[in-house]
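Have a look at this one.
In this view, the complex is presented without one of its protein chains, the others remaining in place.
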Amino acid sequence: MNGIDPTNVQVLAAVLFALGVAVVLTRRNVFLLLMGVELMLNAVNLSFVGFSRELSGNESLWGQMTPLFIIAIAAAEACVGLAMVICIVRGRDTLDSDAFADMKE
Amino acid sequence: MPPVDLFPLFLPLTLVIAGALIVLGFEPFLQRASKHRLLPWLAAILLVAAGAVQAGAPTGSLHGIFAMDTPRLWMCEAIIISTLIAIGGLQMSLARDDYPGGEAYSLSLFGAAGAMLMVMAVDTLALFVALELMSLSIYALVGMRRNRRESNEALFKYFVMGAVFSAIFLYGAALSYGATGSTAFGHPWRDEAHRGLFLFGQVLMLIGLLFKVGVVPFHFWTADAYTGAPVAVTGFMGAVVKVGGFAAIGTLWLNLAAVASGMPIPGVLDLGAAVTLNQTGKDLLAHYNLAFLVLGLLSLVLGNFSALKQTSIRRIIAFSSISHAGYMLLALALPIGEKLQLGSLWFYVVGYAIATAGALSAFTALAGKEDINDNLSGIAGQGRARPFYGLLLTIFLVSIAGVPPTVGFLGKYLIFQDLVVRGDVKIAIFAMIMAVVGAAYYFRTLVAVWAAPSCEPAKAGPPVLSGWVLAGAAVLTLVLIGWPNALIRPDPAGAANLGLSAPAAPAAEQAVLPTGLATAATR
Amino acid sequence: MKLTFELLWLIPFLPLLGAILNGALSLGSASSKRGPARGLVALLAVLAPGASFVITVLATCKLASHTEPGNTALVQPLWDWFAVAVPGFSFKLSAGLMFDHLTAMMLLFVTGIGTLIHLYSVGYMWEDRGFARFMAYMNFFMFSMIVLVIGDSLPMTFVGWEGVGLCSYLLIGFWHQNNEYNDAARKAFIVNRIGDLGFLLGAFMLFQVMSSNGQGSLNYRDISSWFQNFANADLITSHLGQIGAAGLLIFFGCTGKSAQIPLVTWLPDAMAGPTPVSALIHAATMVTSGVYLLARLCDLYAHATAPVLAGLTVSQVILLIGCITAVWGAIAGLLQVDIKKALAYSTVSQLGYMFMAAGVGAYDVALFHVFTHAFFKATLFLGAGSVIHGLHHEQDMRRMGGLTKLMPITHLWMFWAWFSIIGLPILGSGSFSKDLILDRLFDGASWTPIVGGVALATALVTAIYMSRVMYLTFWSPSRMSAETRAGVHESPLIMLIPISILGFGSMVVGWLWAPADFGVSHLVDNKSQHGIHFFNDWLAPVLGSAEHFTHQLLHPKGEGAAAEGGLSLYAMPALGSLAALIGWLIARAIWRGGRVQGPAEGEITGFSASWTWFFDRVYRVTVVIPVQVVAWILAWVVDAAIGGVVAGIAALARFMGDGYTSVQRPRLRSSLALSMAGVATLVAVLLLQGAFAWVVGLLGAGVAVLFLLLELFF
Partner (left out) sequence: MFHILDPYLGPAFFWSFALISVLCGTGLFLARHPINGAINLIGVMLSLSGIYALLNSPFLAVLQVLVYAGAIMMLVVFVIMVLNQAKDHIIPQFDWFSLVALPLPVVLGFAMVSVLTKGPTVVVAGGEAGRIELPKDASNSLTVQFRAADAGANAVYSWDFGDQNRSTGREVVHRFAKPGSYTATLSVSDGTPALRSATVTVPVNDAVRGGVQALANSMFDTRRSGPGYYLLFELIGVLLLAAVVGAVVLAKRNLDSPEPPAAPAEGHH
């Protein structure tokens, strides 16, 4: 089962990435922001895998390894991000990102 | 660059991480008060050891993902010193606040380890791991004061924006990988059809890194994150993130220049080396050059003028850090000749890091419990109440302002001279005028520090560690101006130094020619 | 010719050591009530510059013992400082010391007079809580000043240059009880920073010119020899514009340090510091460093013969600026009621004379005036300090008078200094140097005699305002209250000794450059070579070449022609003395009776205030307001960008009501969107071509603008 045009994979990755950016830019819920970032990271992984397919040999392998690390780092980021949510929700009792806008000047 | 063994290369880093682990291990078993008495000293001992070992670190590269050379060595050294300073400040601050926990020391060390790795990384994946290690630690440090509203807000903004730009960086890395077939820096695009892809990737990576160092228009996090963090942490992140970020930007830029000029670099590029540009490369990079100049000038203008308006010291430093990012960007501009060399950048970065960490650490002593004195009226007269820290703050601020006889002057001097000699006289004049504007707010701060006291003098924390460390750093700030070349260690290749000099042509060639790294060929 | 002298490094090092030790003492005793051991501090503080003075004398002797022709210098390279990367060649700058005839002359009086003023400070500041800190600053100032003079390259000099500025800042603000002093300190610093721009840029441009044939260097000896080298004549001709610009920029830096128009206003304000500071920094040493630098780069100025500003060459600009400053300082000095401010304006005016001399290429004469001025002005300031000390910090001359009997020794030496500054002959050193300046001015071509005439008239005004100071302080009936009068006392011996030495010096040092036989031989043959030409002979190895070059330019017909055109050697002393006499008599007629406007409490009013007012206003319009405008606009942009709270927006918000203020918040989404707009624009500019780039770029910019608007109104 093959015959997938690698370019299409990249286009899909770009679209997903842009969707992630759109989520991050427009949504106000803190959790949705975090999910938007996850979506962007997933798009990046897809991009790596897609490129890995265009290449061969060792070059191809690097594209498989990198997503492994990205997944691990994304987990770490989610860990700190969730701790952050707990931390900030305690202070203001809201998940609305617009509520965190007291710092001025 | 010759390959180097894992152990000697990573020994300083191992010591730093070991320090973090030891602090973590002791932390739960100590009384709250003794946490701040003992843990910083443990951390400091390990850091001093790391600094000592770092000075003798071998130069070379490891697996083609990490490398060490003289500029990198001194940037690592600067990170270690800044961390040491920050640990001193943190001790003062946390002990005064009676903060219930000593994890902050360990997080500082983790952050420092991340920044050191950033300096050493010559591979985008390694760079990303390092960047995240640094960032995650610093996010936590920024949000450390959890019941302070501004701290929460700073944490939130910094974290989300940081995560978004990490993803952008990573996407750039993916595109570059697709175009070159390797995640390492300095690989040429596979064929002409992939050139656009390659450049797109490089630009996205560059944007991710420019965000980290707070260049306009990616600077929005700076003011809030600097203000929300405890003062000592502000100094730490101001110093360490700049070093790590600009080391990465410089690595990317030098490699990009080499690749654009069609120079194959199977080895790993020495940051002190001169990259030879040809006309193709110059044409390709002309836009980038312009972008650096424009963004640099924008950062100078926005940073300096915004800082003029501020009353909070941390916010002043935040906006001033944006302007300093501007100076450093100007140092990246292309030369008029053929050799691209970033010596003035490395020197500037090292000097700036030590002075920033020092200034804010000294300010911690004057800032009072929970940093309540963090504005010009709160700090009024604190210098007269505590002249030792007042004097140290003066020295560091004078250095950041770029006035002799401090190291900050020589950094600015070299950048301006590069600009003038290169023919960008107008830009140099403009940057110098901005330096004068900058002097205005630094000296406004200093005037406040030494003015007649208007409120209670700040309560002293345990000053011993910070006192010694800061005094040492102040001496370094004053002495380094005389011996910028003291940062230079004879290099086996003979080419590298802090990059301040244009090494003789053959040496420069040597530095960029393949030096036989086995992995490089396979990647 | 280069000689080595191993002890050279001690000259700057000893004051640095003093500064470090005193600083440590000051810090160490910060928590104690009494402060550090004053005796120890005083000993260290005075000994350090004193020892430097001794070594300077030794070095001078060594230098003098080598009588070979040519520019001899003692040099001591210290270490490789930094390297400069330039396309085509690489160049390493070493930090080094150079002690040539010019340095010797400057250092002798810098360390000599400096030591005396340190001694004086011990008496003046003894009771002050910050005594040790003050002495540490003073020692550090000495270190910086010595580095400025002894450094062998422009960057070395710049380090000292900024160091003295920093010390000036610290010392002006030393008594920072009130904000006025702090503002004065900050003003002094910022004004000097503006001047420094000129210095650095000029240095860079000079470097750029010199590197055009691969010899770029910032070392003074290299600069001189580069300009003196005939092989470079074509290169110089083809770079005249750049050389002129470099000279002008460096001169701009000098106007900052030496308080010349336009960067003049800081010096009178700087009088907020303790009086020894005014004497040392703002009269004797630091303010003359501009003249020193011009003399140091005399070859550059001599060769900068192309018009650079309004059809004038650099030297002519210097001449005019000096002239205007001299006149302005003299008139402003006439209107002061604060004794230190009067002396400060007099310093400005005298510095103007020095620049006039430099402007006609008479660098040796300019330095001679620096030298004599250091003596008599230091005496005047120290005397004024003594008066202020005796009157318990009264500085208003309207509340003085009749002090001759009460403070006889102070009066005695201030009298001789006055004698000197107004230019009375024989026992006043000022007459020697000032008359030489006038002589050179009248000696010049085309319009320089007109400047000379102005300078002569200014000498008259100088005599008037200085006599006014003396009359109001000493020679008029007392206007002090009874209790003040009862408390008046002569200063302690430790303050009187330095005054006496300097006052005596101001009587005699003029004879270092004088016709030994009172010019008798001169009557026989015009322009005699007889006499004590010690001073100009001494400086000739350094300045001779440039002066010769300038002289040839001014008198292309040769030496003889000049001699015919010049006035007789007696003419100027006679005219100068006459002017001094007339000025004195006028002042005597007006102020003998102590006739002054009723002392207005506190404020300085009247014309005097309006002079500073005028310049401050010009400053406001040309510098401060534009900076503020730009700051305001940009702050507005930034604040709008992060929904900020600049005053304007806050006002708008208040205007529109509370409903709007709740929305004006720096939201994360706004920041992110603006950053993303930046990403889009950058990507468009860097990567995309054609219409697509325009679309993306404009969209990014448009979104940013829309956001800013929305932050305002949504």
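Of note:
Every chain is named by a letter (A, B and C) in the order it is written, and numbering of its residues begins at 1.
One rule holds for everything that comes next: contacts are C-beta pairs under 8 Å (C-beta built on N, C-alpha and C of every residue); 3 or more make two chains touch, one makes a residue touch a chain.
No experiment lies behind these values; they were computed from the predicted model shown.
Partner chains of the missing chain, restricted to those shown and counted over the full complex, are A, B, C. Shown as candidates are B:11, B:42 or B:65; the residue that touches the absent chain is B:65.
In the full complex, chain B touches the hidden chain at residues 3, 6, 17, 20-21, 24, 62-66, 98-101, 103-104, 106-107, 110-111, 113-114, 117, 125-126, 129-130, 132-133, 136-137, 139-141, 143-144, 146-147, 155, 193-194, 196-197, 200, 518-519, 522-523.
Contacts to the hidden chain, counted on chain C, fall at residues 667, 669-670, 672-673, 676-677, 679-680, 683-684, 687-688, 692, 695-696, 699-700, 703, 706-707, 710, 714. Considering the complete assembly, chain A touches the hidden chain via residues 1-12, 14-23, 25-29, 31-32, 34-36, 38-39, 42, 45-46, 49-50, 52-54, 56, 58, 60-65, 67-69, 71-80, 82-87, 89-90, 93-96.
FYI, only the chains that are shown with their structure count from here on.
Interface comparison, A-C against B-C: more C-beta pairs in contact at B-C. The mean-CA centres of chain A and chain B are about 26 angstrom from one another, to the nearest whole unit. For the pair chain A and chain C, the distance between C-alpha centroids works out to 61 Å. Here the CA centre of chain B is 37 Å from the CA centre of chain C. Listed for chain B are residues 156-157, 160, 164, 168, 223-224, 309, each touching two or more other chains.
Residue positions 21, 24, 33, 97, 100-103, 105 of chain A each touch two or more of the other chains. Interface of chain B with chain A (complex): residues 125, 128-129, 132, 136, 139-140, 143, 146-147, 149-150, 152-157, 159-160, 163-164, 166-168, 170-171, 173-175, 177-178, 181-183, 223-224, 227-228, 309-310, 312, 315, 522-523.
Across the interface of their complex, chain B is touched by residues 23, 26-27, 30, 79-88, 90, 92, 95, 133, 144, 155, 158-159, 161-163, 165-166, 169, 173, 176-179, 182-183, 185-186, 189-190, 193-194, 197, 200-201, 204-205, 207-208, 211, 627, 630-631, 634-635, 637-639, 641-642, 646, 666, 668, 671-672, 674-675, 677-679, 682-683, 685-687, 704 of chain C. Every residue of chain A that touches chain B in the complex is listed here, in rising order: 10, 13, 17, 20-21, 24, 30, 33-34, 36-37, 40-41, 43-44, 47-48, 50-51, 54-55, 58-59, 62-63, 65-66, 69-70, 73, 76-77, 80-81, 83-84, 87-88, 90-92, 97, 100-103, 105.
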